[in-house]
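Scroll down for the structure; my scribbles are underneath it.
Removed from the display is one protein chain of the complex; every other protein chain stays in position.
All chains are identified by letter, namely A, B and C, in their written order; residue positions are counted from 1 within each chain.
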Amino acid sequence: MALRVAKELKDGMYVNLGFGLPTLTSLFIPEDIDIILHAENGMLRYAGVIDDETQADADLINASGQPTSLLPGAAVFDLNESFTMIRGGHLDLAVLGAYQVSETGDLANWQLQGYHVGGIGGAIELAQGAKRVVVAMEHTDKNGKPRIVKQCSLPLTARRCVNTIITNLAYIELEGAGLVLKEVAPGITPEEVQANTEPDLIISEDLSEMEF
Amino acid sequence: MALRVAKELKDGMYVNLGFGLPTLTSLFIPEDIDIILHAENGMLRYAGVIDDETQADADLINASGQPTSLLPGAAVFDLNESFTMIRGGHLDLAVLGAYQVSETGDLANWQLQGYHVGGIGGAIELAQGAKRVVVAMEHTDKNGKPRIVKQCSLPLTARRCVNTIITNLAYIELEGAGLVLKEVAPGITPEEVQANTEPDLIISEDLSEMEF
Amino acid sequence: MNKVVANLAEAIRDIEDGARIMVGGFAASGGANNLVQALIEKGTKDLTIICTGSPEWMPFVENDRAKKVISGFTSHSLRPEITEVIETKVRAGLLEVETVPHGILSERIRASKAGIPAFYTPIGVGTVFGEGKETKLFDGEECVLERAIEADFALIRGHFGDRLGNLTCRFVARNRNTEMAGAATVTIAEVEEVVEVGDIDPERVDIQGIYVQRVVKAPKIVKWLDGHEAV
Partner (left out) sequence: MNKVVANLAEAIRDIEDGARIMVGGFAASGGANNLVQALIEKGTKDLTIICTGSPEWMPFVENDRAKKVISGFTSHSLRPEITEVIETKVRAGLLEVETVPHGILSERIRASKAGIPAFYTPIGVGTVFGEGKETKLFDGEECVLERAIEADFALIRGHFGDRLGNLTCRFVARNRNTEMAGAATVTIAEVEEVVEVGDIDPERVDIQGIYVQRVVKAPKIVKWLDGHEAV
């Protein structure tokens, strides 16, 4: 999944990889192109996670709080500047995790049903501010229920913001006509994807197998 | 006049000296105290004007565009940060020039009668944002007419913003009761000040002669 | 002018019960951990804590010193068991929480510092974050009105500091420290080192002394997001 997300990254893009799973993608970025990763806590052009804590610098962490390092051409700045970048539409792409995505592109990724507390963080600004929003998530929840739904039952992060959904089963684009299934994971049939998806999928005429 | 203004400056104050005449005051600041001068184009803790242009650095100018230098403990920043300081109420004192001041403290200092163009600059924000506003000006205009008036005839910079007026003739405080004449210049009588002032002055019980 | 105070206790001497407190930091970086610890030791309670997330509010919530938490993460992002504890406190009426998107909180804090009483933003429209707020269309896009957020004290962390209150921050430790400095009535900065006036490059002052009322030297304490302290 992270590998497929990495394929979305093109030379010259400014990209934010949201909290949790999507940060893994930073490990799979091709080395021969300039992808500028943005961390909402105040970095542009950072590198992968440092696993050895004795090598970690707490003042060089990504938005998930993990130690990282700066690449040549990096910049550090404060949170307000960081969200000026996000809200002002300066990011080409945001990759976010999700609990649910609706067929109209509504995103729910911050709070569980019935809770008063929750972690919205910068997800709402990334969802509304980035030029393109890709959701990367498991296709179904831990009980096997679809995460791609007709209407989100969980509290929304933002309305009509998702452009693309990448899961362990499929690559789906949200277009005017609806949810278009563009790619399936190796060994997965379009019928299996549909069976695990609540709204009806439109099967793309040039449906292909996911490449990494 | 600049000497009298300099006496207003106390240890620990953050002070902006506006465009033109008041910048002269920076030459008369006592050396044994910390007055932090703020220049709206983006400096804290700058020094006097450099007269020799061959010694000038165009990137170290004050708000009047004159070359200056930085004192130890200085900081440079952008215009937006500068006006965050001004508008946010972080300046203790602003000293401004004026065309007219009304008896209620209205200030007119940016545009001549009947003109479409004018130079407001940062005067309006200084007038409204600083904790205390001192106007330093000639008591009368070039035709001998009072600059302290019942109502400003010129376009206003800001309403009810002036706390103190320092002129070549007098030191006047704007209090709830009205304009209180606190000090007169050496050799000047209160009657002479009143004769050159449109609204009625209240003569302070402890009226004194201006000291420098 | 000398803003350097002798110790942490003196730095926080006048913070009283019921105060509204901004606390800088984001995850392991830039937290005013020494000032927070001193405030816990002082016993000050019924506080409103305005901050990024759990690393900043945890000490206040664990020790029942917070009346309200205003934060981007009112749950704990890594430890569900702590989230359950907080949720239980909220349901029992022992704690109030207000979850505010990181960037909106940042802009509201900056607005307070910059003399902007309110601003419009499309962020939050159509979600619980926009509920109950005034709305207005700009170029056809619905926006909500957000208010500046003020506090009595801001507790921030710098790297170097001088007696004029000028501060530098290391790398991403800038985070909320820069916006909070000047957004509260009194801004108190803990710094790793107090340096001589003139030692900080004028082009490297990250927080200008005009925003800072007190400076106190205190060691760097690193707490990782899962709660463990760096060795």
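Here is the rule we use: contacts are C-beta pairs under 8 Å (C-beta built on N, C-alpha and C of every residue); 3 or more make two chains touch, one makes a residue touch a chain.
Everything numeric in this text was worked out from a predicted model, so none of it was measured.
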In the full complex, displayed partners of the excluded chain: A, B, C
Options C:E16, C:E62, C:E98 or C:E203, residue touching the unrepresented chain: C:E203
Chain not shown: contacting residue from B:L17, B:I61 or B:A185: B:I61
Option from A:G65, A:G129 or A:P155 whose C-beta touches the chain left out: A:G129
Touch residues of subunit A, complete complex, unshown partner: 11-12, 14, 34, 36, 38, 44-45, 70, 72-77, 81, 83-91, 129
Absent chain, residues of subunit C that touch it: 107, 111, 114-122, 136, 138-139, 141, 143, 147, 171, 202-204
Subunit B residues that touch the omitted chain in the full complex: 19, 39-43, 53-54, 56-61, 64-65, 70, 76-80, 82-83, 86-87, 110-111, 115-125, 128-129, 155-159
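Keep in mind that, in the parts below, only the chains that are shown with their structure count from here on.
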Subunit A omitted: connectivity of the other chains: one piece
Greatest separation from subunit A - chain, by CA centre: B
Computed distance of Cα centres, subunit C from subunit B, in Å: 36
Chain centre separation (subunit A, subunit C; CA means) in Å: 28
Residues of subunit C touching at least two other chains: 110
Where subunit B touches two or more other chains, by residue: none
